[in-house]
Each structure stands twice: as structure tokens, then as C-alpha cells.
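See structure below.
Just one protein chain is left out here, and the rest sit where they should.
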Amino acid sequence: MQRPLDVLGSSTDKRIIIKTKSGDSIFGILKAFDSHINIWLDEASIDGEKEVKLGKVLIRGDSIVYISPEK
Amino acid sequence: MQRPLDVLGSSTDKRIIIKTKSGDSIFGILKAFDSHINIWLDEASIDGEKEVKLGKVLIRGDSIVYISPEK
Amino acid sequence: MQRPLDVLGSSTDKRIIIKTKSGDSIFGILKAFDSHINIWLDEASIDGEKEVKLGKVLIRGDSIVYISPEK
Amino acid sequence: MQRPLDVLGSSTDKRIIIKTKSGDSIFGILKAFDSHINIWLDEASIDGEKEVKLGKVLIRGDSIVYISPEK
Amino acid sequence: MQRPLDVLGSSTDKRIIIKTKSGDSIFGILKAFDSHINIWLDEASIDGEKEVKLGKVLIRGDSIVYISPEK
Amino acid sequence: MQRPLDVLGSSTDKRIIIKTKSGDSIFGILKAFDSHINIWLDEASIDGEKEVKLGKVLIRGDSIVYISPEK
Partner (left out) sequence: MQRPLDVLGSSTDKRIIIKTKSGDSIFGILKAFDSHINIWLDEASIDGEKEVKLGKVLIRGDSIVYISPEK
């Protein structure tokens, strides 16, 4: 049986987009996640009012609306 | 006895609409869900200020107001 | 002794109104609920800025302010 | 020793006022409550922008700011 | 060793001020509290846009910012 | 190994500043804290739209953004 977090398992080392409750979009390469949907991205950038390069970033799970692999 | 999450169980591999607390509508094919109502959609698109194709997406349960199968 | 969720137990298969924290009113026939007050409605419609027919819908308990049987 | 929820225990079958986080005032006769402060009112009405008669209502505890017996 | 809730233990039967997340100030005599910081006040009044006498009131802990004994 | 709450342990009986999610700054002498980061201050004042002297105050942990010892 499939589970929702399998979306993350199959995206490790690939580029994903994260939409936060604060309205920002964070892009980067998924390195790790846990059951709280805390996320570690590498080569990340954030696209809010202006794009900012973040490099490595830890995003707290409870600030996330959705996560999508880049096509 | 029926339970609310049976709505999801009977909608697997069918198109559903998800309304988020941030006011977005996300459409797609339900692939998986868990007890936190975390949702995995395929062929998803989001209809906020403008429609954006997402493809595969994981939606965090605590950002969801309601979920409805498409008619 | 009575408990608050008995309001729901006595409303199964009857029409109820749900007010959400996002300010919407959702109407429909109560089919099932659980201890988190997650709700499954049939023949539902939502009355926000404009009325939309939803059909079957699962409403997440933590987005609900109150629930009232229709008179 | 007294506990805060004793305010509710001594108000059963009496009229109370509930103030919600959404800014509404809900009036009615207290029929039941639980440890989450979920509340069942009878003969309830809500006094927001305009007064609406609700009859029987279940109010979710986590949407409540305060509860006060009517004088 | 002292604990934060000792502020409440030493204020029983004395007048306190409660500031809520909704921006209201509630004044009254502390009768009881619990570990969730749910509060029972007697002879309470609320000082929002206008002062309203509440009498006895139960305030839900998770709607509170701070509590201070009156000087 | 150090833990974040050691910042509080080393600040007991010293002046600290607390920033709340409601945007207020509360100043005072730290008397006690617990694992929820509930805080008891003495000789406290709050610096919102105008400064108000609070004296003794209990601040609920979940309304706090950050806490900093005064320099």
C-alpha cells in the first residue's frame, strides 16, 4: 500500500518545490525528511517578493502547505 | 460503521478537489492518504490567483479545510 | 451522562450546517464523524462568496468552529 | 480543590455565552461539555454581524476564547 | 525550585489581569486554574472596544498571552 | 552537551526581553520557566503601543517568538 510520504521517498536527491503557509516558494534538492515533514534542501532558493539564494536549508514541517517534485 | 476518512478510501485513483486554509483549490488524482489526512495527488494543478500545473504533490493534512471527490 | 458529540450522533443522515474558521458555511447530510470531529457530508454545498455544490465532502475537524443540525 | 471546568459543571441546563476566536458570541443552554471544552448548546443563537438562530449546536473547544454563565 | 504557574498559585482569590491573543484584557478574581492554564475568574469584566461585565468566566488556556496579578 | 533552554537557566534572577507573537516586547527579571517555555517574570513591563508596568507576570510559552537576556 502506498503512503503520502512516498512522494518524498522517491524524490530524494531530486529538485522539489515547497509552498509555505507564509506564501513563499522554496526550491532545492531534497536531501532528507522525517515523519513531521521537516525538510532538508541543498542548493535552495526562495522566491518571495524577490529571489534569495539560501544554499542548505531546514524547513519546519508545520510551516508547509504542499511539496511537489519539479517536472 | 462508516468513518469520515472512508470518503478518501472510496476516491483512490479518482479526481478530488482540496481546499486549503490558504484559500487555494488543488485538483488531482488521489494516490494515497494517511490518518493525518496528508494527501498524495498525481496530475495535480492549483487554482489560486492563476492556475499552475504541479504534477505529483504531497499536501500536508493540517493545511486542509475540506476534500471533495469531483463529480 | 451526555457528551457534546451526541449532537452529531443524533444527526446522522440528517442535514447539518458547519461553520468553518475560514468563514464558510457548508451544508449537507451527515454520514459519519470521528473523535477529531472530522466530518463526512453527502449532497453538500458551500456558501461562501458564492454557493458551490460539492456533493460528497470530508471536512477536517480542526477547521470547524461549530456544527448545527438544520431545523 | 476547585478546577476551572467546574464553571461549566455548575452551569448545566443554564444559559451561557461563548466568545469564539472568530469574534462571534454564541448564546444558549449548556447541555454537555468534555475535557477539550467541546460544548453542546440547545436553543442557541449567534450574534455576529447579524443574529442567527441555531437551535442545537456543537462548538469545537479550540475555537473558544471564553465561556460565561448569563447573569 | 519555583515554577511559572506558582504565579497563579499565589494569586488565588486575588484580582488578576489576563491578556488574550484576540487583544482583550479580562479582569477578575482568580478562583481556579489547571495545567493547561485554563482559568476560572469571578467578578470578571472584559475591556475590549468597550467594557463588559462577565461575572463568572472560564477562559481557555490556549487563548492567553499573559496573566498578571493586579498591583 | 548544551541545550537551548540553558539560555534561560543561566538567566535566572536576571533581566530578559521576551518578544511575543502578538508583537509586544515584555521586559522583566526571570524567576522561573518550565519545559513548555512558560515564563514567570518579576518587575515586568510591556512595551507595545505604550509601555505598561505589569509587576509579576506569567507568559504562556506558545505565545513567545524569542527570549533574550538584556545586555
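By written order: A, B, C, D, E and F. Residues from 1 in each chain.
Note that in this section a contact is a pair of C-beta atoms (placed from the backbone, for glycine too) under 8 Å apart; a residue touches a chain by one contact, two chains touch by 3 or more.
What you see is a predicted model, and the numbers here were worked out from it, not measured in a lab.
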Absent-chain interface as seen on subunit A, which is shown: 20-22, 24, 26, 31-34, 38-40, 44, 46, 53-60, 62-63
Where the unshown chain meets subunit F, residue by residue: 1-8, 21, 23, 37, 61-62, 64-69, 71
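Convention: only the chains that are shown with their structure count from here on.
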Least step count from subunit A to subunit D, where 1 means the two chains touch: 3
Partner chains that subunit B and subunit C have in common: none
For subunit C paired with subunit E, centre-to-centre distance based on mean C-alpha positions, whole Å: 33
Multi-partner residues of subunit F (at least 2 other chains): none
Overall pattern in which the protein chains touch one another (line/ring/star/complete/other): line
All touching chain pairs, where touch follows the definition stated at the start: A-B, B-C, C-D, D-E, E-F
